[in-house]
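A single protein chain has been omitted from the complex, and every remaining protein chain is retained in its original position.
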Amino acid sequence: MPKWFMPLAAINALMFAASPFLIANADYEATMGLVQKIFYYHLPSAWIFLISAIVCGIASARYLFRGSPRHDRLAYAAAELTVLFGAIVLVTGPLWARKAWGVWWQWDVRLTASLMGWMVAWAYLLVRRYGGPGSDKLAAGLALFGMANVPFVYVSVNYWRTIHPPTTVVPTLPVDMGAALWFAVACFLLLFFLLLRLRVHLEEQRARLDSLYLSLDE
Amino acid sequence: MRAAVLVLVLLTAPFGAPAFAAGATGFGLAGQQPDAQPPKPVDEFVPVSQLPPQDQLPAAPLLVSAYAFVWLALFGYVVSLGRRLSKVQGEVERLESDIAKGTRA
Partner (left out) sequence: MILRKDLTVEVRSLEIAYTTLFFAVSCVLFFAFALVKEGKAPEDGAAGILWIAIAFSGTLALGRTFERERQSETLRALLMAPAARPAIYVGKLLSIIALLVAAEVVLVPLVAFLFQVPLLAHPFWLAAVLVTGTIGFAAVGTLFSAMLVRARSRDVLLPVLLYPITVPVIIAGVRATAELLEPDVELALVRFWVALLVALDVVFVTLALWTFEPLMTD
């Protein structure tokens, strides 16, 4: 692991420890009260979920067309993180919605498309695990289609009248809420980067193991 | 490397404490602050237990569960990653020492 990993991990942990204080200090939202504070982790997780899907898609495309194993490892790592952060979004969202909308779930466009994108990421992992030979390319093809879903998820909430808040909410946040939000975004971005690096390291070690076994067989 | 992962895992642990502290302060604040819904004009005093079920839903358990889930998911993932990594690295080291010794287990 590179030298910068541990210091950055320590900084990230401290940032996460600090973020609840910023969140507690932010103003209450007028209609939703306390439960709205889920927003400060829900939104960054959603952004990382989408960014991770894009990283997976781009890495998959480069793997498909250039064939470098490095991109394949990156795609695999990004797919796993898409599942992780997608799970966080899809659990924190309904917990918030239960109070804010009165229902756990609604089949509106953004929720449906997000759930679908999450399932594509799961399918990627299933294919890699159980697909047998050639599954890396299969999964790469799948990831490309999954990436096509991401812009759809993001803009859907602006074009369909839906119960989910549109993207215009974020730029109009007051200062203290904005500060808590952007700090949480920074926490999650750094965490995503660190987890990605760690997961890619695992893939690299696995590749090293494979090549060791291969060299033994010679 | 294993030490690195272990340190990362331990450092995420204190994250849990402030989260619950904030939840508790939130609790306290919620007690002082009136429920943010602007009160509808009523003719008479309506006890909380008679409000429609939606207004009665306490927000704190939802908030705490949400943050707890985030923490658990991230922590669980880091632990799983650490375990997989140590397993693979153990095997790599074993193989490398076997090759160095010129034998195969």
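Each chain carries a letter (A and B) given by its place in the written order, and its residues are counted from 1.
Just so we're on the same page, contacts are C-beta pairs under 8 Å (C-beta built on N, C-alpha and C of every residue); 3 or more make two chains touch, one makes a residue touch a chain.
Small disclaimer: the values here were computed from a predicted structure and weren't measured.
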item: Visible chains in contact with the missing one; value: A
item: Options A:17, A:142 or A:157, residue touching the unrepresented chain; value: A:142
item: Contact residue for the chain not shown (choose from A:126, A:169 or A:216); value: A:126
item: Positions on subunit A where the hidden chain makes contact; value: 64-65, 112-113, 116-117, 119-120, 123, 126-127, 130-135, 137-138, 140-142, 144-146, 148-149, 152
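To be clear about the criterion, only the chains that are shown with their structure count from here on.
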item: Separation of subunit A from subunit B, taking each centre as the mean of its C-alpha atoms, in whole Å; value: 16
item: Residues of subunit A defined as touching subunit B within the complex; value: 1, 5-6, 9-10, 13, 16-18, 20-21, 23-24, 28-35, 37-38, 41-42, 45, 84, 87-88, 91-92, 95-96, 98-99, 102, 191, 194-195, 198-199, 201-202, 205-206, 208-209, 212-213, 215-216
item: Subunit A partner contacts - residues on subunit B that touch it in the complex; value: 1, 4-5, 7-8, 11-12, 14-15, 17-19, 21-23, 25-26, 29-30, 33, 35-38, 54, 57, 59-60, 62-63, 65-67, 69-70, 73-74, 77-78, 81, 84-85, 88-89, 91-92, 95-96, 99, 104
